[in-house]
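Excluded from the complex is one protein chain; the other protein chains are retained at their positions.
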Amino acid sequence: MRIGVFVCHCGSNIEGTVDTAAVARAALGFPEVALATDAMYTCSEPGQDAIVQAIREKGLSGIVVASCSPRMHENTFRRAVERAGLNRYMFEMANIREHVSWIGKDREANTNKATELVRMAVEKLRRNTPLFSNKFDVTKRVLVIGGGVAGIQAALDCAEGGKEVVLVERESSIGGKMAKLDKTFPTVDCSSCILGPKMVDVAQHPNIKLLACTELKSVGGYVGNFQVELRKKATYVDWTKCTGCGQCMEKCPSKKSEDRFNERIGVTTAINIPFPQAIPKKAVIDPASCRHFLKGKCGVCAKVCPTGAIDYEMKEEVLTEQVGAIIAATGYDVFDISKIGEYGAGRYPDVITSLQYERLLSASGPTGGHIKRPSDGAEPKTIVFVQCVGSRDKSLGRPYCSGFCCMYTAKQAILTRDHIPDSQVFVFYMDIRAPGKLYDEFTRRAMEEYGARYIRGRVAMVYPQGSKYIVRGADTLLGTNVEIEADLVVLAAGAEAAAGAPALAEKLRISYDPYGFFVESHPKLRPVETNTAGVYLAGSCQGPKDIPSSVAQGSAAAAKVLALFSKDKLESDPQISRVDIKRCVGCGKCILTCPYGAIKKIDFRGEPKAEVVATVCQGCGICTSTCPQGAAQLAHFTDDQILAEVNALCRF
Amino acid sequence: MTSINYSNRFDANFVRMVEEASEQRLSQCYQCGKCTAGCPCTFAYDYPVNQIMRLVQSGQKDTVLNCKAIWLCATCESCTARCPNNIDVARVIDVLRHMARREDRVAISEVKKFWDSFLKSVQTNGRLFETGVLAGYIAKTGRIFTDLDLGPRIAPKGKLSFRPHKVKGQAEIARIFERFNKGVIS
Amino acid sequence: MSVLTGKELRIVGFLCNWCSYGGADTAGVGRFVQPTDLRIIRVPCSGRIDPLFIVKALLNGADGVLVSGCHPRDCHYSQGNFYARRRLEVLKHFLPVLGIDPARFEYTWVSASEAQRWQKVVSSFTERIHKLGPASRLENTALPDGLEKRFAAIASGELPSDGKAATRLEELKDRIHEFLPDLDIVIGWQRGFDALHNTPLFMRSAEDLEKLVWGPLNIHNTATYLPSLRGKKVGVVVKGCDSRSVVELLQEKLVDRENIVVFGMPCSGIVDLSKIDRALRERGTGIGRVQAAECGEKGVTIKAGGQEYRFAMEEVAADKCFHCEYPNAVLADHLIGNASPSSSNGKISRQLAAFDAMSLQERMAYWRSQMDRCIRCHACRNACPLCVCKDHCIAQSRDPHWISQEDTITEKLMFQVVHAVHTAGRCTECGECERACPMDIPILAMKRQMNRAIRELFEYKAGTDPEAVPPLLAFQAEEKNIHEGVL
Amino acid sequence: MTGAKFLSKEKLLDWLAELGQTRRVFMPVEEGGKIVFRPCTNGDTPALVRDASASPKGVVFPSSAELFRYTKTKARGGKSSMELKPGTEFEPALIFGTRPCGARGFTIFDRVYTGGKFNDPYYRAARENTLIVTLACEGPENTCFCNWVGSGPDDPTGSDVLATPVEGGFVLESVSERGEALLESPLLQPAEARTAEADSVKSRARAELPPARDISAAPQSIRALFDNQKFWDEVSSKCLSCGACTYLCPTCYCFTITDEDHGDSGKRLRSWDNCMSYQFSLEASGHNPRPTKAHRLRNRVGHKFSYYPQLHEGLLACCGCGRCIRSCPVSMDIREIVLDAIDRVQAKNCEVVHE
Partner (left out) sequence: MIKQLAYYPGCSSLGTSREYDMSTRAVCELLGLDLKEIPDWSCCGSSPAHSFDHSLSAALSARNLALVETMGLDMVATPCPSCLSNLKTSSHRMQRETFRDKVNLLLDKPYMGSVKSMSVLQALIEQVGTDTIAAMVAQPLTGLKLAPFYGCIMNRPSEIMEFDDPENPTSMDRILTALGAEVVPFPLKVECCGASYGVPFKDIVAKLSGKLLSCALDAGAEAVVVACPMCQMNLDLRQKQLAKPAGVNFEIPVVYFTQLMGFAMGLPESRLGFDKLCVSPALLLSRTLAAAS
């Protein structure tokens, strides 16, 4: 074997604290190393060309690059090696930047460590064998979980790309949080005007199969061949017959049931259609407040329904779908203000969240667009907005900034001044975060044109006094505390991970951060991909973001899926396990421990043997560490290869 | 407000001492003002709480230790309870009082005098002798009219005793103060 | 290739690619300063880490080994770290048995975003290893004198008893006779080359049946032959401990239940021939000169070199019999009478106690002295009923090349670790490995310690329930008794 | 041949220490209930009550010996060269306390390693520099059958000096010239009267030995049964095919050669191997001519009692020490197999017995 070692300076990132020339000199002395040089930027084009040239001229059969993390540029160099005609797996990397040069200044120790890491890489490379991926066909269908604006955009783009889409939405209608908005910043254009048509497109698009009131039950298989189980909840209304006429809603006697769509600011009937532009516009019975389920009598809706769509005996059903890719667009939840004692913990009726206020502003809301105090229905004159509620707050475990509260509060201030011209609007803020296009100008309009009074300081306490609410805040610019007697207090509650997001992450086998948001493959370079091939992210499920970013990520995720499906056959990752039929004694331990069921028992000349299904194996290596006699070996991470690295460190 | 030249009037030592004594990292405070908002006595202060924190952050030792606010603080823990960054603000203010007293810069003498007579009574009797404290305070400040109006309201209740309630272990309490004053602990 | 002497120690890291390797990267990107000792080996998943890698490193020069994977429930392959947690926790309990300080090995969970936590993990672990100093090498640990004596006669206690041993044999022969026609083979024991040595008997015809004997000299575990006779209809006569091996083979589906017929005999303890040999040598003769021997339940009378010697059962019984909980077959198609179990008062056998009393240094020295006379004949492996992969064992394989042919004690001990780790959670302490060793090396002590760790961690005893899955081939999302070291 | 000498029991260690100045002296010592040959360090007492558990072959033919070391060096311009360094030089040795069967084993080795076409330098260097002082047996153990193979409790073959234990000491008789030199030591006195006593000890030992069975028909019988799979299946049913018997056997001389490399340098090792293990006859293709333990047992018994005798004028490659019987985990008895084979062939009295 003739190995080429390339030690990268990475500008000064590595050269700053590692003597790369010394590492190269030492590497020349390693077994089977034919060439060892150091280069300024190995990952740059000239850098890569130098490698290709060296392979061709010197007839090298393996390359070691000592530079940054393989998680960063392993594929880059593998492609370069492939360009030169070598198998892309005859390549190893030594991470001498993130694990060496960046974590310490001791040049002598760093150089010695880098040399040893190169030695380990060379020893592993000497045991590498060319690997060839084989092809497997792809189910060119995509599952989009979550029907918010991001999910809708992703579904539409994929459908437009000619691929079949299964859009799954937990609630009875798509639209997510945006459907609950009256207007959107910074253009103050009506939310349902821009979202409604997209929702209709989803309903009418031939390629999109919309499944509302449905949740993901389980995911099996792998990229290109996911088997997905979906749990369709019982709506107690047969949607094939329901025309959405709304008769049942008018006649339903139980008027006090919880109105989840209107954020519990109003009440609604047990059987209801969340909002006029709902897609699908079908009724759903809430068993928690329907008298038929609670007391066993009633049945008014069954009587009045013109198409006889009511079916109390409806049961939950499980559907299965075959898809090739999954886009998670499950959005976020509003921070639960009952956790903040000093603002009344949700006990005071007129201390509401911004989304509840948005429902009051909305024409399709419980008050038909007239701002009324939930307590007595009176029109509030002094309205106080409190920013950073449940955001930028370590004591509540939410140290991050939710990003879009400053903007929607400015919008709501403007709308309030529109709805009630003689109203007094105060906004307690710490810093105005308005980074987008026309964003800052929009907040300035709220202050300059609409006279919203912005007070720089946080609110310590809100308590009722008579019919008013004393908001005790501070004005740090003035350098004192301030009190306002408010009629209505709107808390700009921040965004937190959707309830159940961690459970969904575990089903999709993607990881989530301490707050429950899904973790992307790379924060800057791969924001919509995850570490699990074939699973993509879009919208606030990956972190709080506003509508433009969510839509952009919806399209980005769709683009990724379309790129995935552009190839007829997908190449399987060749780093999978293989069973040596000579050594296998058929003890079945590997079959028992394989998380993916990727190993099956075969009969070989009368003796039981194990055999790995190439396409199902994900390359975790559990079977390799379980097989006592080393019959199962994970390609590229075989026992010998890892032992070579251990021996490089410990034997000599 | 005097303008500040950070290079020569920034007392880094002071900042470090406050952080060590209060075991709080002052850099965590992003000046949101919630402590000032919640503090019941802001109206009586020369500098509101968040400005005191800002002054400490920027090492303005003299301004802080000479200010009146730290003596008017009622130690009601509202600021600590509600700080979004979990800073124990009340303890920082406590530490500032310790430092101010040690350098004998007490902006409001009445409070110090009241507390001194309180501690004197504890040192001598082991338990608080309420009337004694009031008498001591009046003697020290010369404000003979303090709570004169309350005299007639409380006298008939028979709650005020005119003799201190000595504690058998009084000597031990005295020894505590003595050891403390002798600087047994640095 | 070595660490900077005086400044660094050899610390090997095994990091899972998806979480901890990413965490280490993020720590690098965040410029979180860390000591330089750690060298990181990237593996796809913590489930890929075979505990033997860690022992191989620790025995060959590593001063510390750090393993880090994804947090439970957050594994990219969903189950890898669950298996890893069990295997690595068992390893942590096993290292002190070899005399390796368990503090030199730690496993923890770090996600890709926890840069600061990774800095803390590396710094505190490196500091801990520096406090411990360089690891002592197996090759040059001096043997403190007097260590040998401690393990002389160390077993005591009460033996199971069975009253009517004599009539049992006839009843057994009738029962076998009845079933022999539709069985290819029935395995039992017959008299061997001298009065004290029985030998396994493979009965194929009625005439073979005559040679069948029963008594304390039936020391071999008949279940050892079952895996290789797979596919044939086999009858097997079993003592209590043998039956546990049969159950373990059933648990792992290495034999088919419908192809074996188990004849359970009540057992009142078997003899340990090396104890008899030692006793006879003390009396000037030896086991080689035995002319006649007559074994009853109460004891053994031996005629050797013209003289008669009488030994009570307590003096010569095998260690495992003193705490025997299963004198009757755990599973049997035909149970011929039953014996009353000995009061296995559960106190750990004196061998374990003696072992616990030794310091780490002494234990390493002990194994160094014992393994020195190992001739690598692998009789311990071939006698073990669970070692079904003896023909392809990694002890003699070049690919994967775990053990070399070099004549060092480290390589010899490495095989014993391989055997202990591979039988962890499976070994029924039948003692065949120790009995088969021609050099009389007490290797069962290692498996006993491993079994104690398995009992403590998983409240599990091998070979007692045919339906149970061996603990290291399964996992729990929330482990009851495993509390990962907090680094 | 000079006269026999007498060595008193008390002077034994001194004599060994004296010999120890010029060569490494090995003697049987007890370790953990077994007796192994170890270089004698002061303070050890030899265990001479019975034969050692392990055979003395380990001194001359070590379980793993370094043949040579190699280092690959790279010159400039990518050309690389290989440098060889011979393995450790064999230091002269002396084995004291082996029994006649142990010593006889070496003669079986000699015919293979130095006697025939091949001349193994490593073995020759060891064999020529090793003196063997054999201790005659006073009485047989159950597993002894040296008289079956033409040896005996006082068989001097392969030894340099034969020591016979007598009252209070040993009578040393030199067997080879090299043995002569050994007897000059001042610690020894002329034995005169004691030789008679030694002879009586020898004859008594011979008498005690149970009468030998005639196994001269063994080579032909075993060859006849070569294809009789049923016989070998039955005979090998209880065998565990572990190989303990071969590593203890004084006449088993098979080995394997492996290269253990550490990066660019490494060493070539010759280590014991045994035909009972599956890997011994495993071919690169994965085919194994001796896949089951029956085949392997047939090879072990056949080699000792049939193939070797054919090549070496009928000399059985077994010295009857009985170690394979004593140490077998399942007490296989090679005598029983050979006798069974002979009876089986006589009953059928034809060349090849298939059934």
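Per-chain residue numbering starts at 1, and chain names A, B, C and D are given in the order in which the chains are listed.
One rule holds in what follows: a residue touches a chain if its C-beta (ideal position, glycine included) is under 8 Å from a C-beta of that chain, and two chains touch if they have at least 3 such contacts.
Keep in mind that this is a model prediction, so the values were computed, not measured.
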Which visible chains touch the chain that is not shown? A, B
For the chain left out of this view, which of B:Gly33, B:Pro48, B:Pro84 or B:Gly126 touches it? B:Gly126
Using the document's definition of touch, tell me which of B:Lys34, B:Arg54 or B:Arg97 contacts the absent chain. B:Arg97
Touch criterion as defined above, residue of A:Pro464, A:Pro548 or A:Gly588 at the omitted chain: A:Pro464
Touch rule applied to chain B and the missing chain gives residues 40-41, 43-44, 72, 74-78, 80-81, 88, 90, 94, 97-98, 101, 108, 110-111, 113-116, 118-119, 122, 126-128, 130-131, 134, 137, 146-147, 149-150, 153-154, 157-161, 165, 167-170, 172-173, 175-177, 179-180, 184-185
Which chain A residues touch the hidden chain? 340-342, 345, 347, 463-466
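The working rule: only the chains that are shown with their structure count from here on.
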In terms of C-beta pairs in contact, which of A-C and A-D ranks higher? A-C
With chain centres taken as the means of their Cα atoms, state the distance from chain B to chain D in Å. 95
Contacts with two or more other chains, residues of chain D listed in rising order: none
Residues of chain C that touch at least two other chains are 391-392, 397
What topology does the chain contact graph adopt: line, ring, star, complete, or other? other
Quick check: in the complex, which residue numbers of chain C touch chain D? 148, 185, 192-194, 197-202, 204, 220, 224-225, 274, 277-278, 281, 284, 286, 288-290, 370, 372-373, 375-379, 381-383, 390-392, 396-398, 404-407, 432, 435-436, 438-442
Seen from chain C, its contact residues with chain A in the complex are 1, 3-4, 7-8, 10, 12, 17-19, 21-22, 24-25, 27-29, 31-36, 39-45, 47-50, 53, 56-57, 60-62, 70, 73-80, 83, 87, 111-113, 231, 252-254, 388-389, 391-394, 397, 399-402, 422, 469, 473-474
Touching residues on chain B, where the partner in the complex is chain A: 28, 30-39, 42-43, 47-48, 50-51, 78, 82-86
